[in-house]
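Input: a single structure, listed below in structure tokens.
What you see is the complex with one protein chain gone and the rest in place.
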Amino acid sequence: MTIETVNSPKPLATIRLGMVGGGQGAFIGAVHRIAARIDGDYQLVAGALSSDPERAKASGAELGLAPERCYANYEEMAKAEAARPDGIEAVAIVTPNHMHYPIAKAFLEAGIHIICDKPMTSTLADAEVMAKLAKASNKLFVLTHNYSGYPMIRQAREMVTSGELGRIRLVQMEYVQDWLTEDLESSGQKQASWRTDPAKSGAGGCIGDIGTHAFQLGSFVSGLETQTILADLTSFVPGRRVDDNVSVLLRFSGGAKGMLWASQVAPGNENGLSLRVFGDKGGLEWHQEQPNHLWFTPFGQPKRLLTRGGAGTTPASERVTRVPAGHPEGYLEGFATIYHEAAEAIRANRDGQLAPKGVLYPGICDGISGMRFIDACIRSSKDGGVWTML
Amino acid sequence: MTIETVNSPKPLATIRLGMVGGGQGAFIGAVHRIAARIDGDYQLVAGALSSDPERAKASGAELGLAPERCYANYEEMAKAEAARPDGIEAVAIVTPNHMHYPIAKAFLEAGIHIICDKPMTSTLADAEVMAKLAKASNKLFVLTHNYSGYPMIRQAREMVTSGELGRIRLVQMEYVQDWLTEDLESSGQKQASWRTDPAKSGAGGCIGDIGTHAFQLGSFVSGLETQTILADLTSFVPGRRVDDNVSVLLRFSGGAKGMLWASQVAPGNENGLSLRVFGDKGGLEWHQEQPNHLWFTPFGQPKRLLTRGGAGTTPASERVTRVPAGHPEGYLEGFATIYHEAAEAIRANRDGQLAPKGVLYPGICDGISGMRFIDACIRSSKDGGVWTML
Amino acid sequence: MTIETVNSPKPLATIRLGMVGGGQGAFIGAVHRIAARIDGDYQLVAGALSSDPERAKASGAELGLAPERCYANYEEMAKAEAARPDGIEAVAIVTPNHMHYPIAKAFLEAGIHIICDKPMTSTLADAEVMAKLAKASNKLFVLTHNYSGYPMIRQAREMVTSGELGRIRLVQMEYVQDWLTEDLESSGQKQASWRTDPAKSGAGGCIGDIGTHAFQLGSFVSGLETQTILADLTSFVPGRRVDDNVSVLLRFSGGAKGMLWASQVAPGNENGLSLRVFGDKGGLEWHQEQPNHLWFTPFGQPKRLLTRGGAGTTPASERVTRVPAGHPEGYLEGFATIYHEAAEAIRANRDGQLAPKGVLYPGICDGISGMRFIDACIRSSKDGGVWTML
Partner (left out) sequence: MTIETVNSPKPLATIRLGMVGGGQGAFIGAVHRIAARIDGDYQLVAGALSSDPERAKASGAELGLAPERCYANYEEMAKAEAARPDGIEAVAIVTPNHMHYPIAKAFLEAGIHIICDKPMTSTLADAEVMAKLAKASNKLFVLTHNYSGYPMIRQAREMVTSGELGRIRLVQMEYVQDWLTEDLESSGQKQASWRTDPAKSGAGGCIGDIGTHAFQLGSFVSGLETQTILADLTSFVPGRRVDDNVSVLLRFSGGAKGMLWASQVAPGNENGLSLRVFGDKGGLEWHQEQPNHLWFTPFGQPKRLLTRGGAGTTPASERVTRVPAGHPEGYLEGFATIYHEAAEAIRANRDGQLAPKGVLYPGICDGISGMRFIDACIRSSKDGGVWTML
């Protein structure tokens, strides 16, 4: 690919978007807003941006929302927006995990598409109900497992599918951080506080927060179904109420094996999500912190460095590539791809059509699968580290 | 920096933006549009998107512009927008180089801020006139040397300024690509065609297209003034009308030395812009394709890997950082930083104030300096490779 | 460390060395011979280089051995050399695993020091008898876990010991190769044949051949004692009689956890031995294929790249460093360090003294520990993947 053109999706129609959560002091809400803006598909027009009504109002004003569309709570918002002729078509849910379920329920019932942060819910039971609701609703449910939006992850998945690795034998997943090496939650730091509070995050700490991303990525690329897992969860930091380190062995349908390591207490690791997949004909390796590169080794040949937009890439990655090879795209662009594909699906839904071919945003199945994975890991570990069905 | 919050600029006021160039089939226009959207500062409302009136209209429609603001040419656009109460406040100029000057002139005269792609003009003479016009106009002139928007470049500059490298001795610059290894222009490929046509790009090929980026980056980070250069320009591809490989030696005020290599015919290099700066107390190294990393070596100590948003970063980089360490920001984010800083300056200008402290977008001085560099390199090389004053 | 001097051990006295195995067509024997030569400590003077008497003679001639010291078998050699006034002082055992025990027994009984390739034996039972014999013998038993001879591994160990990482929480070990991705043993390839034959290699395939190296390295650096493990061994290649992929979870005394992955069927991996150790104050990372580098991250500070012989290295690594920083030392040098330290111990033994301070070659304890690890992994896996005491 030479410097010829930028693969910038054309915003044929703007989608009216609302947001629940993501007000002042929040983290992921701002990421969702940037992601929604990058390709020009959405306009943010309404929000219940905080559980604190004052903060909700102030946050909305900062973002330029009309005062009457800065709601004090999500129930009110769902009702009011459903009633407006220019009401929102989709809502982004960016609250702590335990609120995903009631909020999504309210908006689905109001006939509004859902774009929900991961994990889907804080309990498997909630997730299963949510799945039924979503399926019954005729509305879209998009789960922002954003890492599956990276072009080279799409490339990897396509290479597995097309058989370039042969029969898959091994899937090695890692997601390693260091930000919880010390007892940060005791300092009152907002992100650490809710993410280590089982009432808000669910029973899983590290396993739910990042382990589930690694699991989704491995499943997405390999296409394999996990049959049984064995997990050893640890809380290394004294007093921590959830796991901060997770070791998992996996056995997939068809005989492939895998390992997954997730940690938030490994100094020197910022956001070390990586994936290695090996088949009987070749191997792949990808690291999130260098997302524009994908190593591919057909057995018995030299390693090849595939680059986003570069020689040897195929339609699945080119479809979600914005700028030429050598001009790095990053985390926000990958996240934006999930939003853009959601937009493609929403527009198709307006017209009673299916989303265009190639749209691959994560949804209900990924959500249920992730919650089953978390649940199985917690059960396995509680039982002393035993093999457990997903 | 732990995962606490996203440094997302709040778009307190939206700026009305126009664009000249960047219609269907263009490259850099789409990049400018994404960059303008990322932080939510601008709304694109008018354009003369192509020199072909039909294409201009169609391109505008695709982007959702009102039909009456899809202009057939820039003269008409400047006049009409200046007359509207809701006319554009700034225009992005994303045409081939030779058009920068007349377009900028028209909009400056219409009282509209300029955001112009680099190099500033196609001749040094044009640049000098433009500089005078811009200074006289009380309008902003922003030159999108986008690479200076990368957070770790800001970090590098601040470290040099604060003396962490000691007295600077060496500045090594590279910008290496391979996309013109073969005679691509003969195929009619649009980007190759105008970039190798002296009538459109100016006398410099590689030196103007990418050499000037490397030079700007070295100057921006080191803070050094170039006194004399010696250049050897080559056109390796038979029939090519401009240089495709450039070797330059530099001598800076104060005794520092430098080298600059720019090439578009080096297979295996996609967008290999890199910078190394060495002083008597330490060294820095940065590569554009891994922009979130900056190597720093205080003499006699182990190398340190500074990461965007990570330990050891300072205000200059944190100011332009959106997401936490380990979540890579890329080319579009760096580009967006230039747009965002332009927005900060435009808002300040509305209020008759100066841009906030820390705003560092490139402007007239970088433009003139870059044109002098190109001009000196071409003269030096024509004379057989001799030392030449800038 | 500047380029001042080379840390080349002075061969004050040459040690007479014999070798069993390692004749024509063998692999590791030649490595041992180079390792023995690098520091000039040894002279190879006798051998039973092959189980085939003709090949033994021819191999000895090629190496310049005197004909009367090219023995047809090891029993004869042990006896004859013990009887000579100029007989060998040490023997290198470089045969397939199942022969280590009887050969070592014969030479220990003949009063000759042992330098034995790993794993120590092919069964745990043999290892335990050998350990007793060795302890009773007053002779040295050196086990060539060569990777512990790398300078940056010594550096890592010293940093853990001195508390720079704080209390150790995690030890992640990998040893990944691809050379057995296909059914190489069926082709008759010599190395593949014996290494996949349980009668020669022992019950473990990959776990014994390379897993044990990774385990030794993790134990050597972390200083932790493994309490229980859980292993999942797989033979991916149809018809293979031993494991070719191993996933292990480890629990150490004191509460630390670990994971170990060893594979010989992961395309794209040549000799991918790596180690990561994390404590509550910092982390380390090392990769065998770039052995002169060690990453060190004190929590909350930038990553530091420590280089062999470079700034920040300490006595434990400098002691085994030959050439200055930036001049890479490799596999053979690391191997040679084990031989050199054995020589230091042998010379001390001659004089009835202890080996000099800092000598760290692996020996009986590493051997027993490795065999217990292999044995426990095989038992754990046979039982379906259950937690098993070492």
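By written order: A, B and C. Residues from 1 in each chain.
The rule is short, and it goes like this: a residue touches a chain if its C-beta (ideal position, glycine included) is under 8 Å from a C-beta of that chain, and two chains touch if they have at least 3 such contacts.
Here the structure is a predicted model, which is why all the values come from computation and not from measurement.
The chain omitted from view is touched by exactly one of A:Arg16, A:Lys190, A:Lys303 or A:Arg379, namely A:Lys303. Checked against the full complex, the candidates C:Asn271, C:Gln301 or C:Asn349 give a single residue touching the omitted chain, namely C:Asn271.
Interface note for the absent chain: among C:Glu285, C:Glu329, C:Glu344 or C:Asp375, the touching residue is C:Glu329. Contact residues of subunit B toward the unshown chain are 169-170, 172, 178, 181-182, 230, 232, 234, 236, 245, 247, 249, 251, 257, 259, 261, 263, 265-269, 276, 278-283, 285, 295-300, 303, 384-387. Not every partner is drawn; the one left out touches subunit A at residues 296, 300-307, 310-312. Counting the whole complex, the residues of subunit C in touch with the unshown chain are 2-6, 8, 10-12, 14, 25-31, 33-34, 37-40, 62-64, 177, 179, 184, 189-192, 269-272, 288-292, 307, 310, 322-333.
Keep in mind that, in the parts below, only the chains that are shown with their structure count from here on.
When subunit A is fitted to subunit C on its Cα atoms, the angle of the rotation, on a 0 to 180 scale and to the nearest 5, is 180 degrees. Look at the contact of subunit A with subunit B and you find the same residues on each copy: over half of the numbers used there are shared.
The distance from the centre of subunit B to the centre of subunit C, each centre being the mean of the chain's C-alpha atoms, comes to 55 Å.
If you average the Cα atoms of subunit A and of subunit C, the two centres end up 43 Å apart. Distance between subunit A and subunit B, defined via averaged C-alpha coordinates, is recorded as 33 Å.
In subunit C, 296, 300, 303 are the positions where the chain touches two or more neighbouring chains simultaneously.
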